[in-house]
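One structure follows; several queries about it will come next.
We show some of the complex, not the whole, and keep each chain where it was.
Chain lettering (A, B and C) follows the sequence in which the chains are written, and residue indices restart at 1 in each chain.
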Amino acid sequence: MPGAKVYTDYKELLKDETIEVVHVLTPNRAHSFITVDALNAGKHVMCEKPMAINSEEAIKMLEAAKANNKKLTIGYQGRQRPDSLYLKQEAEQGTFGDIYFAKATAIRRRAVPTWGVFINEYEQGGGPLIDIGTHALDLTLWTMNNYKPKYCVGTTYHKLNSLPKDEQGNAWGPWDSEKYTAEDSAFGFIVMEDGATIILESAWAINLLDPREAITTVAGTKAGADMLDGLRINGIRNGRQYVLKPDLNAGGVAFYDGAGSEDPSYREARLWIEAVINDTEPSVLPEQALVVTQILEGIYESAKTGKPYYFS
Amino acid sequence: MPGAKVYTDYKELLKDETIEVVHVLTPNRAHSFITVDALNAGKHVMCEKPMAINSEEAIKMLEAAKANNKKLTIGYQGRQRPDSLYLKQEAEQGTFGDIYFAKATAIRRRAVPTWGVFINEYEQGGGPLIDIGTHALDLTLWTMNNYKPKYCVGTTYHKLNSLPKDEQGNAWGPWDSEKYTAEDSAFGFIVMEDGATIILESAWAINLLDPREAITTVAGTKAGADMLDGLRINGIRNGRQYVLKPDLNAGGVAFYDGAGSEDPSYREARLWIEAVINDTEPSVLPEQALVVTQILEGIYESAKTGKPYYFS
Amino acid sequence: MPGAKVYTDYKELLKDETIEVVHVLTPNRAHSFITVDALNAGKHVMCEKPMAINSEEAIKMLEAAKANNKKLTIGYQGRQRPDSLYLKQEAEQGTFGDIYFAKATAIRRRAVPTWGVFINEYEQGGGPLIDIGTHALDLTLWTMNNYKPKYCVGTTYHKLNSLPKDEQGNAWGPWDSEKYTAEDSAFGFIVMEDGATIILESAWAINLLDPREAITTVAGTKAGADMLDGLRINGIRNGRQYVLKPDLNAGGVAFYDGAGSEDPSYREARLWIEAVINDTEPSVLPEQALVVTQILEGIYESAKTGKPYYFS
């Protein structure tokens, strides 16, 4: 942006008293210490997802926000999609009753991000689980409004990351197997304190058809919903199974799709700015993001130890 | 059948020396003791799936077969379907490489069996998990050719079985909530000794769209397959993602679907009779069926205790 | 039916005191006098639709029923279809709010009934309007639960009934133009006392695509419904336009369509027998059928006079 001031050391930026809000968009490893420094410097912080590479680092961020009485939010932009917003609204209205089973899905057949340090486990804390599974899990917990995990188990795989380049078939061109230290797929089974189950599936590369990313499926005592063919709600009405599809484009006219919905990234920015200006709660609470990070950590731990991971 | 001899006490039947082979088609609870008695009476036995209500009972059956040197098989007829047979053949040819992730799926939106004692947990040992999940799991283990589970976790639910009759929307008419003591849905996450993951989903009643029954999905190092739109194989070929669909109807002619495949139930019977006559191994080995029963038991146990269940 | 007693003069039948209930299935012209005789002979009567060839004859039937304190019903079987029953249930629950616009549609592209006296205006009182339009109108009034018409206008046509046989393209083979005295299509616009509008379209033969028979479309203040692609309900929910489709086959299982719905003709018979036995109101009240006949009469009259027809 013309006229923008560029810093090569973030600590210099933090000294600038005219700056009130900082956005952290670095590799995951740096999320925590930059955020903590910024909060300590008296800035509000929006940090990109995931919150941090593990829960210890995430807790430092949360504590720094509280200690400095500054706002902290995490960039789970997927919540601002029209389908997510509609689903959440129905959930809050009690449409689904008690949600006891859910799936958080982020499956790519072959779409390993080949730029930056995405495939470097040390820098990122993991691969598809922490990169895209995190979106699907956040969306699922938010829809369920359930942030109390009891325990989880998980598995991670490094099965396709050493494929020769000409057998990769990757959406963004071949990756460098030498540098690809993160997992290529990861799966988890999470049992919540109230007994609910969440199945999490994530992959950057796997031999499964029909890729789906950052979607959720919920089944409750009154109804269910999925995003497998657009947003669909299902249940029983007058003794008949039904499916209900909302038109998320407004529409209703032959030649026009409707004024449509606010762009998710614009909406995320608007809500954050409003929260800062009006001193209200941000749309994504850091306490919620922390639970996401704890569960991902639990899955990674279980995959390493071959044992379940208990929360608390 | 005209001329058939009818017994009201199975022990009388076992005394009939002209009978060589006995088929056990009772509620699950009776599978074990009738089978053991029959084997001890010198009969070969085909017992309907699941093998037994738990592994202890199943082991008795296996031991009786060995002690009497008689053949024992379990009615996992799903293996004889054209899609299952084709999938198994590809698996044995190495098409998929090392299968490290699989899903065993048996989801009904609303199709609780209302006749007999299907919904009685005491008589059957459980609900959809042991009734239809068992088929999906058998098919999955057989395709993977992997019978060494390490541990599993699971959850079971009784969320919809007490619905009022006019809110059930059941395919076979309303069930009697008083008598419905089995679960209505059950889920499991199984980690095999070689590190592979199996996710099992089963329900007789749940608010999920697109019901699917007794199917498997496998993802291996070389390719994958599912049954979500007929049998489909997927992978990479010459650097391109592909999908391959076999025509299981033979076909190839404009006015005719082809002579088609042997009916699964006929094939099951034929293979069993051949095994008895030729003194060869039956198509479904009791040792394989025992592993299915052990895993189901592990899921039921984990659901009760809230802890993982370790095999061995 | 073996053992059934056959009469060649219906008056003989009416003398048989062992007969309690009479069904009248004659050409329309005979509906009234046979029904009146039967009621006077102390029988309950189910008369096929339409009630009579005009309202004067229909009123005689209604008065005879009251005078003899016997039950009378008219065979509007279309109400017993699963889609009709579901629609009515939603309407009674207030789903649609105030229904102010509706369409009653019974359009055949080319399907003139060539047997019996269907195409004889004298015997039947008319053509497609009184034969199939009557079903669509009954279904519409019943869904709206609105039996107070204010006025109507209408048009009838005899445009295609004199086509040469080889240009007819009729579903049941060519008709005899000489004998075809009834209209081939008829249209009406009905304004109800509460201001609601009903548009009625009926044809046995017309150059329109997409034939549709005996269906209704309703638009209310809260929601609407049609039967143009199965039964569909539409409206606004959480600010979004939606469409909801009930599964009228029960279903919910991969291999089975569900136990399904009672056959409409069986259900019609069952409800009628129950009404007679339990001395309760029949499913189709003669007062309702009278209003249908009055409106059809109004449309025929308006078509003849070129003026609107006012009720009362």
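In the analysis below, contacts are C-beta pairs under 8 Å (C-beta built on N, C-alpha and C of every residue); 3 or more make two chains touch, one makes a residue touch a chain.
As the structure is a prediction and not an experimental result, all values here were calculated from the model.
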Assuming the 3 chains shown are copies of one sequence, what number of copies does the full assembly in this structure comprise?
-> 6
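Everything below uses one rule, namely that only the chains that are shown with their structure count from here on.
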For chain A and chain C, let me know how many angstrom lie between their CA-based centres, rounded off.
-> 56
If you average the Cα atoms of chain A and of chain B to get two centres, how far apart are those centres in Å?
-> 36
Dist(centroid_CA(chain B), centroid_CA(chain C)) in Å evaluates to 51
What are the residue numbers in chain B that touch two or more other chains?
-> 109-110, 169
Of all residues in chain A, which touch chain B in the complex?
-> 96, 98, 100-101, 109-110, 150-151, 153, 155, 157, 159-160, 163, 166-169, 185, 187-189, 191, 195, 197, 199, 201, 206-210, 217, 219-224, 226, 228, 232, 234-236, 238-241, 243, 306-308
Chain A partner, complex, touching residues on chain C are 86, 89-90, 93, 237-238, 240-248, 250-252
Complex interface listing, chain C residues touching chain B | 250-259
